[in-house]
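These notes concern the structure reproduced below.
The complex appears here minus one protein chain, its other protein chains still in place.
Here the chain labels run A, B, C and D in written order, and each chain numbers its own residues starting at 1.
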Amino acid sequence: MTVNVRGATLAGRLAGLPLRAHLALGTVLLFVLAGLLGPLLAPYDAARTSPVDRLLPPGTRLSDGAMAWLGTDQVGQDILAEVLAGMRTSLTVALVTVAVGGSVGLLLGLLAGYFGGWADGIISRVGDIQLAFPSLLLAILLAGVLGPSMVNVIIALAVTRWVIFARVVRGSALAVRDREFVDSARVMGASHARILAGYILPSCLPPLMVAATVQVGLTMVAEASLSFLGLGVPASQASWGSTIAEGRDYLASAWWIAAVPGAALALVVVSIGVLGDLLRDASDPMTEL
Amino acid sequence: MAEAEPLLELADLVTSYRLRPGIGRPGGVVRAVAGVSLTVRAGETVGLVGESGCGKSTIARTIVGLVRPSGGRVLFDGRDLGALPAKELRRLRRDIQLVFQDPYASLNPRMTVAALIKEAWRIHPGLVPRERWDDEVRALLERVGLRAEHAGRYPHQFSGGQRQRISIARALAVRPRLIVCDEAVSALDVSVRAQILNLLQELQRDLGVSYLFISHDLGVVRHLCDRVAVMYLGKIVETGSKEDIYRSPAHPYTQALLSAAPSLDDWRADEHGERDEIVLTGDVPSPLDPPTGCRFRTRCWRAQDLCRDEEPALVERDTGHPVACHFPGALPPPTTTATGSGRLMKE
Amino acid sequence: MTAYLGRRLAQALLQIWGAITIVFIALRVLPGDPAELILGSQATPEALEELRGSLGLDEPLLVQYATHMRDVVALDFGHSWRQSVSALDACLERLGSTLSLSAWAMVITIVLGFAAGSFAARRANTWADHLVSVSSLVGQALPPFWIGIMLSLIFARWLQILPSTADGTMVSLLLPAFTLALPFVGWLARLVRTGILEEMNQDYVRTAHAKGMSHRVVFSVHVLRNTLVPVVTMLGLLMGYFIANGVIVEVIFAWPGIGSLLIDSITFRDYAVVEAVLTVITVCYILLNLLVDVLYVYLDPRIQLENA
Amino acid sequence: APGGKGTGPAAGGNRPLSAAFYQAINDLDPHGASAVDEASLLANRQIYDTLVAWDGEKAAPSLATSWRQPDETTWEFTLRDGVVFHDGGKLTSADVKASLERLAASDGPQKPLWSTVDTIKAPDPRTITITTKEPVGTLLVNLTLAFILPAAQIGKGDLSRKAIGSGPFSVESFTPSSQLLLKPAPGYWGGASKLAGLRLPYIPESSTRMTSLQNGEVDVTWIIPPDELERLRGVDGVKIESKPGVNYFLTWFNCGRKPFSDPRVRRALLHALDVKTIVSSLYGDAAAVMDAPIPSAVFGHAPQKPYAYDPDLARRELAEAGHGSGIRTSMMWFKDTGPLATELAQSIISAWAKVGVVVEPQQIEKAAWLKRLTALDWDIELQVNTVTTGDADYTLGRLYTSEANRMGYADKELDGILAKAKATSDQDERKSLYGRACEIIWRDAVGVFPAALAATYGLRSSVAGFVPAANSQPVFRTVSTTG
């Protein structure tokens, strides 16, 4: 969405990025790729546990002759396969949550920020009411209400997220709404729809994107926290959160169960965070323009 | 020029802002424009001067429809903008365009120059047939002194003066009859400012547009305008032809303003130590709570009891042009020399 | 000021009402029946019916809601069937623990966050700065429970220098408070860092230098104070997070806070307690933010700017 | 403060003994809503006395020194002399009568145990007479759950917080779900405890609980997670004691639902499980493979012949029953039902997958689980059951009658046997009746009975005189600590 104003090529711009951007981007891409290819590399099946192979350290050969490169967990699942499958779940949960929360937030934030008045009043008050609940509590309540399922986790998390996005969008919509270039479109006779789509929205997107990247990371962590409290995705679906949460009892004995997905989670979240920072830095001059 | 039809007429215009109450701040209503009548005739340039915060921009914003008046009427071409059906109003809006002070902020940073100009035609389909858009853009850019190849660039790739040219081109795209320039040259460097002023004059000559030219720079207004209105705290205190105002200012505020305005020749006066200068003490009162009677009386050296009790109307007194002062005239104000220590007036 | 406070208070009441309503709605659609949990799996249908009646669960929702709101206004959230005490008491009994834990976490966050933030700001764009920003990202990237268990393993099990469970003494609150604080230390550090850098670019800092003030004076008298302003607003939110995120820490360090009470009560469908807990947390949270807003006025006189 | 550096309880005698159970004590009212929670029972056993105690095989005297049964439905107990409550009051039959009546009238989970009680009389201060509406063979056993309060406390005071009993310990302070602090009752009739005090903290996170045992913050903790047993055995200053327990995993089939209404299917599924391997690899010696529908530590247990692990046979039987192409079904459980419950469920599901039975795992919340369980809205379910009284009646007699209809299974013969066993007070006869019941349930494969959990206790080496209890409710009166 950032226009390539300086006419530089994509490759040129990439080369101009600092090292940490490359590392972060590389990590994220690697993980996404691994997530996509996961089923080919190390197929995972929740219903293929092998109690005799449980708690084996990384690099052990299993009873069926396969190699557990990253060890096995407390039911004898191959950690590698589980982490690969878990990434799909965790990323899906995070992305869908952010997408759902983001779109709802975008829509409501735009309405509130642009039109102000009673629309803003209602949306902001509802947001306030919701923010009066610490978000983890709301997620706990909802996850508790709805029962464990991936969809419910997404709902619980998305419900707690929309306000954040709505506030970000409302803030920038409010800031842009009275900018002179918007006024100049109004003077021209532009309709609300045109102003919203052509003027307000583009200015809201960069901060929204920054917020979204940050939230993708935080959502993955929140999903793990819900798993810890037993309110995460159900056992039949591997997720990083639940693997880490299940593995917590083995931190002292079979550290690899929690450590591998934990490290993966931290890596991805940090990488996304770094990218978010860069995006923020990159989008600041844009909003200044 | 003087005999032309009034193109824009403000009749007792009032525009207020509602202030939301906040911490340690009561709510209230700011009457930023408190009953202003003003006309701009076709092909004429009217200057509006006054201190910061006196309501100049508010008038501009009201005229172009960015804020709603809370009283009075805005007549364009004899038609009351407030009474027009929405559709007609939209068409009429085209005829009044606004050029803002800040050429950095008034152009959408995400649109190319061409897109910025074409946006006008997208909003008003039928104004220019689509196949002529590119040609028209080129013509407009050349008209304002830019080159056609600039069309594909983004605003931030231009200097301030060039951006202001783009703003003007964009305003011209809808073929307006009146352009309101709100401090349109104030942000520009001296050398570039002259370019834009020349361009404005040239456009008026060629296209016959009228300007309402808002500025606090008296020199520029004098250079550009046919008639001048002086504003103070939401009201017009004096209006007349350029000569009237600059040669024989009758309102004490106008006199103070003129004497305070720096000019290139100031050094001469200074050299001989005899420059007369009216120094106003006291701050501009808050528009939330304007003084009773004459609004200027708190800073006026001629103020008398009458000024407190009665608000002077903007009428032609024996000055030859309308002035809102009970005691108008060219009588020399108590002045101070540059070296003097003068406190001039009672508070 | 009074008018503003009045308005804020009204707004706060509205928020509390909304929160209570949300909780009420959420709880009435929970699958699971408190009557069944009370009576156990061998209860007869008649007994269940009778108990439901006495719990008021057989009334139409709207009636339940009205009764509920009336009771809430009278600070009566009902009785905890699990604890045989009033729900509000059950909740208030635990509130102190949560608040003291949160307060400690807050102290740690502020001290470390400001230290790291100003350190990073003074060394902006050096490796030290990057280290602070990366560690702050890592702090937020690790699930809090993982941090808690790791800290407990390291300091309580292996090094045996700190207790693994909290009993209210300062030493025992160290681990839980750190666990709670760690993700936010980095967060605050970044906030402080950008705040300081932003303030450092302000014109008044240049003025202070031009006045011949030493770096120390410029930093401590001029910059830091203004950095506080945006940070203070965040601290109100932070306290709320601490109260909420306490759930996890409370479980790990066996600290009897309001969060673990909530989890238990949700599991056991102890409606009354769930409502009381959520209401109490919400009220705390809202009051804290109210406090912050008021504090804000004292820290930043600019708030009254439009008064002029 | 407890904890800190080093191992072993600090400062020897002055520090209360810390004993951390893995469940929370919510309520001290022995007749209240949580009255049969294991944690509540644990607390109650320290604070209160019961008329009779259970010595693992039979009823033993406690507050009642002797009892007799003048007829089928009447029981007469003689009370111990010189028993005082913690508030100094002397225990009389009026207290017992008031307590039992309160229990019978309560809405709590013990209600069904006392529904057959007709009258309770206290003819003199030392005698209490109970009549039942019909013969009840389990009355003595049930009485091991009937804690006695001072009559004066009933109806006033906050029983859930400020408990007063006649047990070996009195309450010093109590924070629900957090900790119970007890001190020895000096005049306890069975001899006062030598402990400085007894602290029962609740430490929900098992890793923290293990840490606190290791660094000496707690002296005793149970149950030890199976995977920690081996490791703890090697830790200095820690010892492990264990005993076959009365907690066991059971996996019922919903016998009222297709395809499990067909016993062939159920049996086939049993043949598809290598229970031995699963249990030994998951639990090691923390659990024993079961050979009956109740654990061997329970009165009435009779060993049965295990179903052989034979996947081919299982497939054949499934095919015979018309499910050659496999079965799609589901299994529900809640996470905290017992140690490694999810892992056990997953292992079972995996094993069944190999014979073409695809089971959708449904790990749900306890409340939802309970609701569905009672509504028979499930296919297969997994839970840990506790034979709270240690008597087969508590499980078999309560759950497997067609009237109870807990898993859709109904068998006339079994109903008869169970009713008879309930009404008989001849323990030998009861034992053989329950043996027969075990056989029928096992034969009809009402469920999978994979493992009985051992009661495993981790203790600091300094703890002496500890007697592990099969029901996870040890009494700490006899415990002492050494330097």
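One rule holds for everything that comes next: a contact is a pair of C-beta atoms (placed from the backbone, for glycine too) under 8 Å apart; a residue touches a chain by one contact, two chains touch by 3 or more.
Following the convention adopted for this analysis, contacts and distances are computed from a predicted model.
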Q: Leaving aside the chains on screen, match the unshown one to its UniProt name from "Cytochrome c oxidase polypeptide III", "Dihydroorotate dehydrogenase electron transfer subunit", "4Fe-4S dicluster domain-containing protein" or "ABC transporter ATP-binding protein".
A: "ABC transporter ATP-binding protein"
**Q.** Visible chains in contact with the missing one
**A.** B, C
**Q.** Selected from B:66, B:148 or B:192 as touching the chain missing from the view
**A.** B:192
Q: Write down which of C:217, C:237 or C:291 is the residue touching the left-out chain.
A: C:217
Q.
Applying the definition given at the start, please give the residues of chain C touching the unseen chain.
A. 202-204, 206-215, 217, 221-222, 225-226, 229, 299-302, 304-305, 308
Q | Positions on chain B where the hidden chain makes contact | A | 51-52, 159-162, 189-195, 197-198, 201-202, 216, 218-220, 222-224, 242, 246, 256-257, 259-267, 270-271, 275, 277, 279-281, 283-284, 338-339, 341
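Operating definition for what follows: only the chains that are shown with their structure count from here on.
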(Q) When I count C-beta pairs in contact, which pair ends up with more: A-C or A-B? (A) A-C
Q | Centroid distance [mean C-alpha coordinates] between chain B and chain A, Å | A | 51
Q) So, what's the distance in Å between the C-alpha centres of chain D and chain B? A) 89
Q. Using the average of all C-alpha atoms in each chain as its centre, how far is it in Å between chain C and chain D?
A. 38
Q | Multi-partner residues of chain C (each touching 2 or more other chains) | A | 30-31, 149, 153, 157, 251, 267
Q) When you check chain B against every other chain, which residues touch at least two of them? A) none
Q. Mind pulling up the chain C residues that touch chain D in the complex?
A. 30-33, 36-43, 47, 51, 81-85, 90, 93, 149, 152-153, 156-157, 160-165, 167, 169, 171-172, 251-254, 256, 260-261, 264, 267-269
Q) Can you list the residues on chain C that touch chain A in the complex? A) 11, 14-16, 18-19, 22-23, 26-27, 29-31, 130, 133-134, 137-138, 140-146, 149-150, 153, 157, 240-241, 243-245, 247-248, 251, 259, 262-263, 266-267, 274, 278, 281-282, 285-286
**Q.** Contact set on chain B toward chain A in their complex
**A.** 61, 64-66, 90-91, 93-94, 96-98, 100, 102, 105-110, 119-120, 122-124, 154-157, 167, 170, 174
